[in-house]
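I am attaching a structure below and will ask some questions about it afterwards.
A single protein chain has been omitted from the complex, and every remaining protein chain is retained in its original position.
To keep things simple, chains are lettered A, B and C as they appear, and every chain counts its residues starting from 1.
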Amino acid sequence: MVLVLRDRADADQVDYLKAWLKTMGVETRAVVGNEQTIMGLIGDTSRIDMELLQSLDIVESVRRIQEPYKSANRKFHPDDTVVRVGDASIGGGGFAIIAGPCSVETEAQVVAIARAVKDAGAAMLRGGAFKPRTSPYAFQGLRAEGIELLLKAKEETGLPVVSEVMDISQLPLFEHVDVIQVGARNMQNFELLKELGQLRKPVLIKRGLANTLQELLMSAEYVMAGGNPNIILCERGIRTFETETRNTLDLSAVPVLREKTHLPVIVDPSHATGVARWVPALSLAAAAVGADGLIVEVHNDPKHALCDGAQSLTPEMFSKLAERLRGVHAVGARSF
Amino acid sequence: MVLVLRDRADADQVDYLKAWLKTMGVETRAVVGNEQTIMGLIGDTSRIDMELLQSLDIVESVRRIQEPYKSANRKFHPDDTVVRVGDASIGGGGFAIIAGPCSVETEAQVVAIARAVKDAGAAMLRGGAFKPRTSPYAFQGLRAEGIELLLKAKEETGLPVVSEVMDISQLPLFEHVDVIQVGARNMQNFELLKELGQLRKPVLIKRGLANTLQELLMSAEYVMAGGNPNIILCERGIRTFETETRNTLDLSAVPVLREKTHLPVIVDPSHATGVARWVPALSLAAAAVGADGLIVEVHNDPKHALCDGAQSLTPEMFSKLAERLRGVHAVGARSF
Amino acid sequence: MVLVLRDRADADQVDYLKAWLKTMGVETRAVVGNEQTIMGLIGDTSRIDMELLQSLDIVESVRRIQEPYKSANRKFHPDDTVVRVGDASIGGGGFAIIAGPCSVETEAQVVAIARAVKDAGAAMLRGGAFKPRTSPYAFQGLRAEGIELLLKAKEETGLPVVSEVMDISQLPLFEHVDVIQVGARNMQNFELLKELGQLRKPVLIKRGLANTLQELLMSAEYVMAGGNPNIILCERGIRTFETETRNTLDLSAVPVLREKTHLPVIVDPSHATGVARWVPALSLAAAAVGADGLIVEVHNDPKHALCDGAQSLTPEMFSKLAERLRGVHAVGARSF
Partner (left out) sequence: MVLVLRDRADADQVDYLKAWLKTMGVETRAVVGNEQTIMGLIGDTSRIDMELLQSLDIVESVRRIQEPYKSANRKFHPDDTVVRVGDASIGGGGFAIIAGPCSVETEAQVVAIARAVKDAGAAMLRGGAFKPRTSPYAFQGLRAEGIELLLKAKEETGLPVVSEVMDISQLPLFEHVDVIQVGARNMQNFELLKELGQLRKPVLIKRGLANTLQELLMSAEYVMAGGNPNIILCERGIRTFETETRNTLDLSAVPVLREKTHLPVIVDPSHATGVARWVPALSLAAAAVGADGLIVEVHNDPKHALCDGAQSLTPEMFSKLAERLRGVHAVGARSF
């Protein structure tokens, strides 16, 4: 349920209302928007009398929110959320590009790639230290050492870094990682999400292989319920019957999510297609459809990458693409 | 199997080769491309000795085509196919927009919409006379009368028209329809495809609800096997578990198909999303991803449309979108 | 909407009610069940005043049917429909087995298989004359000649026969075919369904690759709307992401359909799995889950079958399976 409060509502009356709601077992979140103050009610509002609230002087309107997600709901927070990461920001109208290797392999590799993507205009560096591999016999990532090398690349270039955490026990290693990524296979690892809700660091949540957009928003709701509002959502392809591509990139996720939530939405065309030569076309489509950004795999020697080389762009291809992306975003859905 | 013939190959030797292949039960299709002459072999080529062919003077190289589609295969026909429809053409670099109502309802309705979409830059008019409805109790379309009204709109505006045929028995009514559409539910109506292969009129084949891109190409192959090369493929969303959208638009179909086939590929964002307000964003994405065109539903009174009003754009919205589309196409994947 | 009429309702009053409903544009279907007489109303019942009907002497109760399928709805026809085919019957408690080759290839082949399956207890023979093939270059079936050979096998063994029709134009050839099959890819060939509604011959409708159970019932509704109530539904696997099996057999279709419709439901484990050695286990599961029967592919020389040999049982395996099936059906869901 949301209440829209009247302009210049009496502060004492607002406090009194909050206290009363608290006795009814309902928490409040006041969101000050550009145009109005919205008070969101979280908890079991089924016993709250809407007409009673509507009758209060300070209340302009009352509306029940049907959707199970509240904090993540745009009805609850009309303005876009902008997630700030160092000098970069995701959301609010721009198109942020995050790029880097699937795995951190050596210091030379990750630093070289970091420099290349920075020169090409990337706002952040991605690199995997803890790799989710379907097979226990496959390279599992450099783990703690991988985080250190990633942070070296951050030092060398000034680029903020994002990396995937796979278990709560690994979180202490992520102290200097700027954005913590929740992988597709962990989108409904609810214990991990609750833990991330205790932090204030930005969290990038990837949509699960077969999770609905509503389930993605509920995973965001888990993190927000803990008090952490800094969430970036990511569409990375869903599992379907088609076998030409690794997954099926669902670009309609972008307009649908922008309507339902205030959280920024980026796109990962690399894991979606699984094939490097199709990544540019889908990246341009992501810019045109109005996404807030892109997260894409770049490797300086894809043939010898320790994982996902087939879907990685070379630095040259990435640079050429990055140049084109902002122009397309500018004439795409965001300005329509 | 394809043979690349040497430049200025002796004509008599070429004829002799064709005749010999015929005795082996193999038909040939010579395709003269911009740069080379390719002779495609259709039929059971398993007994053909590749080395023998390679040794002929006139043959530059021989390659087996693994894919089950031959005529539709780009290896067989390297240059883009351009389908000409009156003054319009689909394929070859431009972005053709086809627009119109889901159903033809009255003469006034279809003529008004035709004028509006023409003014906005549409190359062709769509309109359904035979409607595939899940329920036998739903409006089935005006049928023969619907075709006549559509042709009236063609007369009034000069716009070529495309309409869906649902059964072989209806084909005589389509004599003056410029492009015959095979609906998603008929993509594997093989008897219908064989019949359309006998015509020379352009055929628009919509990808089935749960058909792979390879199956779509095999359906095109059915039509081409009959001798009709004028095919336009259409991605219109596939069926998945997600329920926010009517289907899931698979834009990766565009780069994947452009790689595998020479046939033009357009996108239908209306049936894909089922929701008018999301159609513009996905249309812009379709232009950016490099499609050859768009087919979109437009109705002058969506609230009262006899079918699919929820996904139809108003003429005003369509006009605004059409203005933007060509610019996005120009800076999208096709020029990357 | 359905009305339950009181026992021994006055016949004149019933006629008067029907006539009045007709003036309101609503047709009636009286269904006499074991326990009550139900009058189903078909058409636009939105203007009918339920309370008015409820107040009539002859009416015991009135209920709106929400589901879009009416004639196929069990609320409309509480007793199981039994489809009689020669001496065989499908529905009503038994377990009917339909078996035969994927394609009719030669007279010797189809007669031999017919004799074998008859000895093993099959109630009907299946055999394809018109084959739906993804590729235009694959064997398309013996067509008219195939039907003739199938009828020869019928003559030799007395087994009724079922075969797939692919287009309305082929129907004249099916005059002596006992059950006409609508293949999965034609489940929403609405023109074909309308035509089959004009016949009185039993129709076997296979669920489409990605069609919901409700869509399957609406396809049955198309046939029933034409006046043909003799429909057998068939679950044959749906398309999913899993690749070990050709499709994913959805056995929950059986209890769900038995609840919603009175039409009999059989299972095709051959096309579902695509692998002969898994067919017996799934056939036994189909019997246990309460299906009305099974349709399974049997070939006397699977390695050399012209299509789908990989999923065909040998006559020996079929015989062994058939012996076991009725016992399992007897202790399965139908007697629970």
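A few points about this structure:
The rule is short, and it goes like this: a residue touches a chain if its C-beta (ideal position, glycine included) is under 8 Å from a C-beta of that chain, and two chains touch if they have at least 3 such contacts.
Keep in mind that what you see is a predicted model, and the values were worked out from it rather than measured.
For the chain excluded from display, the touched partners among the shown chains of the whole complex are A, B, C. One of C:C102, C:L196, C:V289 or C:C307 touches the chain omitted from the figure, and that residue is C:V289. Residue-wise, the contact with the chain that is not shown comes from C:A272, picked out of C:L5, C:A272 or C:L313.
Checked against the hidden chain, the listed residues A:G43, A:G86, A:G121 or A:G309 yield one contact partner: A:G43. For the options A:L52, A:A108, A:I168 or A:A330, the residue in contact with the chain missing from this view is A:I168. Those residues of subunit C that touch the chain absent from the view are 210, 212-214, 238, 240-245, 248-252, 254-256, 259, 272-273, 277-278, 280-282, 284-290, 320-321, 324, 327-328, 331-333, 336. The set of subunit A residues touching the chain not shown comprises 42-43, 68, 132-137, 166-170, 185-186, 188-194, 209-211, 215, 218, 221-222, 225, 239. Annotation for subunit B: contacts to the undisplayed chain at residues 210, 239-241, 243.
Criterion: only the chains that are shown with their structure count from here on.
When you average the Cα atoms of each chain and compare centres, the chain farthest from subunit C turns out to be A. At the interface between subunit B and subunit C, two copies of one sequence, more than half of the residue numbers in use are shared by both copies.
Closest chain to the protein centre (all Cα atoms averaged), using per-chain Cα means: B.
Separating the CA-averaged centres of subunit B and subunit C is a span of 34 Å. In subunit A, the positions touching at least two other chains are 210, 240-241, 243.
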